[in-house]
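For this view, one protein chain was removed and the others were kept in their places.
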Amino acid sequence: MVSNNALQLEGIYPPIPTPFDAKGHVATKALTGNVRIWNKYELRGYVVLGSNGELVLLNDQERLRVLEVARAAIPADKLMIAGTGCQSTLQTIELTRQAAAIGADAALVITPSYYRGRMTKEVLIQHFHTVADTASIPVIIYNMPACTGIDLDATTVIAVAEHENIIGIKDSGGNVVKMGEIRHLAGPTFQVLAGSASFLLPALSVGAVGGVLALANIAPHQCLAIRQHFLDNEWEQARALQIQMIPVNTAVTRGWGVPALKTAMDMLGMYGGLPRPPLLPLSEDKKEDLRCILQEAELSLLR
Amino acid sequence: MVSNNALQLEGIYPPIPTPFDAKGHVATKALTGNVRIWNKYELRGYVVLGSNGELVLLNDQERLRVLEVARAAIPADKLMIAGTGCQSTLQTIELTRQAAAIGADAALVITPSYYRGRMTKEVLIQHFHTVADTASIPVIIYNMPACTGIDLDATTVIAVAEHENIIGIKDSGGNVVKMGEIRHLAGPTFQVLAGSASFLLPALSVGAVGGVLALANIAPHQCLAIRQHFLDNEWEQARALQIQMIPVNTAVTRGWGVPALKTAMDMLGMYGGLPRPPLLPLSEDKKEDLRCILQEAELSLLR
Amino acid sequence: MVSNNALQLEGIYPPIPTPFDAKGHVATKALTGNVRIWNKYELRGYVVLGSNGELVLLNDQERLRVLEVARAAIPADKLMIAGTGCQSTLQTIELTRQAAAIGADAALVITPSYYRGRMTKEVLIQHFHTVADTASIPVIIYNMPACTGIDLDATTVIAVAEHENIIGIKDSGGNVVKMGEIRHLAGPTFQVLAGSASFLLPALSVGAVGGVLALANIAPHQCLAIRQHFLDNEWEQARALQIQMIPVNTAVTRGWGVPALKTAMDMLGMYGGLPRPPLLPLSEDKKEDLRCILQEAELSLLR
Partner (left out) sequence: MVSNNALQLEGIYPPIPTPFDAKGHVATKALTGNVRIWNKYELRGYVVLGSNGELVLLNDQERLRVLEVARAAIPADKLMIAGTGCQSTLQTIELTRQAAAIGADAALVITPSYYRGRMTKEVLIQHFHTVADTASIPVIIYNMPACTGIDLDATTVIAVAEHENIIGIKDSGGNVVKMGEIRHLAGPTFQVLAGSASFLLPALSVGAVGGVLALANIAPHQCLAIRQHFLDNEWEQARALQIQMIPVNTAVTRGWGVPALKTAMDMLGMYGGLPRPPLLPLSEDKKEDLRCILQEAELSLLR
């Protein structure tokens, strides 16, 4: 199991979007500018090249460039967790190596999913363990059924978690029962991160140590406050804030996704910009709906 | 919306099994005996003729007999919620009328599901509202996707909940995000009950007022304690007990279902007996597994 | 396996709707009138009390009445297959017994589905074999995933089919690969009936002997012709007719279901009438769409 001096993940992380300029190229200055704003909050760190970072739409060079620019903007006391999971085990190993060289503190490795009929427990264990064997940084499992069509069950997670270099899971599936089981069976040193703000408080209630939350890109204060109220046993306040955040969280996640998250960032004074095709920009009428939702949620960001 | 003097549902309810004798007939004395044991706990009431009551395997006469026997054994200060949902709207109305005449305090009405391709929002609203219009007792929506294949979405629940005689929902789907949304959008007078002990604490954390829990048949003390710790802000204890109950809850719900619940009751000194075909009794090796799980959970019942 | 003198099922069957009068009672004269029209075609027989017969919305007395009236109107040389499958094994046995007494030639037994988590291969085999053991008429398996959420796999069907009194399957799932496998593995005496006209020709192409087709209620001539062209190796004509029937078949099955089938019957001069709640009548605009679809398909019935 994990050694005592394992990387401590407790806290809140935004999975940051990758900004593009008008020509569709990675907008590195915009990325730096965004990180500087987020740095003003007590976030534990960042996930770079996650689903919201459009990892699967970037080429090899762009992936490294985004990691380099992000690392330069992220202070040493905040974690940079790099999304490095590819369909191929070898490509995952290589991207993990590169991310470590650039200064990532941990690698977030999604389940391969294309050959899902073959993604048996045995195959998944071997994939994660092979990656973890060769990685010089700790590995975090990334369970993301809405994108992969694969929802890891508790027994598979427990088996994968036996590797000493696999320190936790970001679970975006929303099954808090399973999160509780994982927390129970994998032991206290295996760290569970909620994958969406929609179930942050329920996940904390069954033992999650924090969350990787798209919402934290545009509402870092509120996400941090939900966790702090929870830690302080201020239960009513935690619940009120959790429920208040549901509409805005839905809008920027399963409702309208990355295009909405980027538009919301633009509306709040950050740089969001356009998503990459095949993703399409938010339509004008949905932009208006989003604007109303943001206003109702009373979001604003430190400048 | 609900009037101020609406039925208050806060609390824990076992959905009680229907016991059968060796010939397969309803065992009325066994039913009475079981209720007397449960009456020793601070349960808010009982669900009779729910999924664990094998409603769909009973004929018309048996359904009424079970309600009568249960009501006679349940004290007036505890609620009897009767499962009255049938595929047909008319049959649901009729069974609800009969249950009210027998003394049920509320009716639990499951979504009709056979013609699921036709079960649009409009159809479901009309079904529930027609039943609620004619019912002399309050109606509780029963969302049970594991049995019906239908998982009500939040907007449908909100629309159904606008009827003044529809006072709450038992949600067995396990999506606590949705429970939070319903709680948020339907207002504080619409009461959400968790449909499984596996997510009792997470559900309470987003605003549920209690739970209808198969586990409460065999672990009433523990189910009550989870809720009490939550109410007392004893967060660590609530979580520890919630996590401790997961294996035994799984065994008697989605793991092995009604046959396991009945066997567990036998093992704990109540009357469980056999399920009705097509349900088969628990196999011998699973009985042994169950015995171990019960011992590990350290369950025992007041006598 | 089946004896040589087993009931031969080859042919086309409409699963006939149960007509209701203005008060919602079973309209027995309308039922008789409808059957007289269908009797003019070379149909092999009828399915009474199937999904289109709204079996699950009828009470015990109504079920027997429908069977009696139908049998009186169906000539002795045409088969009456009675839908007798209930959630309970005992109730299925009882309804099968009653149907046989009324003169049904075979029983169509749907998979029980409420406790779907428990509907293992073992449970399903035992259910079907218990029913077949006690039935005085042959049993046909009814696989209807769109209504039950359960899709029997080939190995389960093969195992169920080993009983000598189980002579075939009506498969409404549409997986023609599986139909081919079943036909291959269960042997030539086990008879496969397509459960929807949408895949009649493909099913015949892999060995089905006919079909139970909602479309045959309103387009018996066309359904019979597809099969006849197939038997005559008139491949192009079979395909053209099969493709031509797709829109109207979709309308009265997965598109708008029983309400549309009944409305189409009204439009073609039969007695359709209203469905039972929770099913709602077809809306006015969909009625117009349906009228166009019927006209385009050039349907008319013998009088």
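Think of it as A, B and C in the order they're written, each chain with its own count starting at 1.
Here, a contact is a pair of C-beta atoms (placed from the backbone, for glycine too) under 8 Å apart; a residue touches a chain by one contact, two chains touch by 3 or more.
Computed from a predicted structure; not experimentally measured.
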item	value
Interface partners of the hidden chain - shown chains only, full complex considered	A, C
Selected from A:Gly83, A:Pro138, A:Gly168 or A:Gly257 as touching the chain missing from the view	A:Gly257
Candidate in contact with the missing chain, chosen from C:Thr189, C:Ser205 or C:Gln228	C:Ser205
Of A:Pro17, A:Gly83 or A:Pro112, the one touching the omitted chain in the full complex	A:Pro112
Those residues of subunit C which, in the complete complex, touch the missing chain	174-177, 180-181, 183-184, 196, 198-199, 201-203, 205-207, 233, 235, 238-239, 242-244, 246
Hidden partner interface residues of subunit A, rising order	24, 51, 56-60, 87-91, 112, 114-119, 122-124, 126-127, 130, 146-147, 149, 254, 256-259, 276-280
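To be clear about the criterion, only the chains that are shown with their structure count from here on.
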item	value
Nearest-to-centre chain - CA centroid comparison	B
Subunit B and subunit C, separation of their C-alpha mean positions in angstrom	35
Between subunit C and subunit A, distance of the C-alpha-averaged centres to the nearest whole Å	50
Junction residues of subunit A - those touching two or more other chains	none
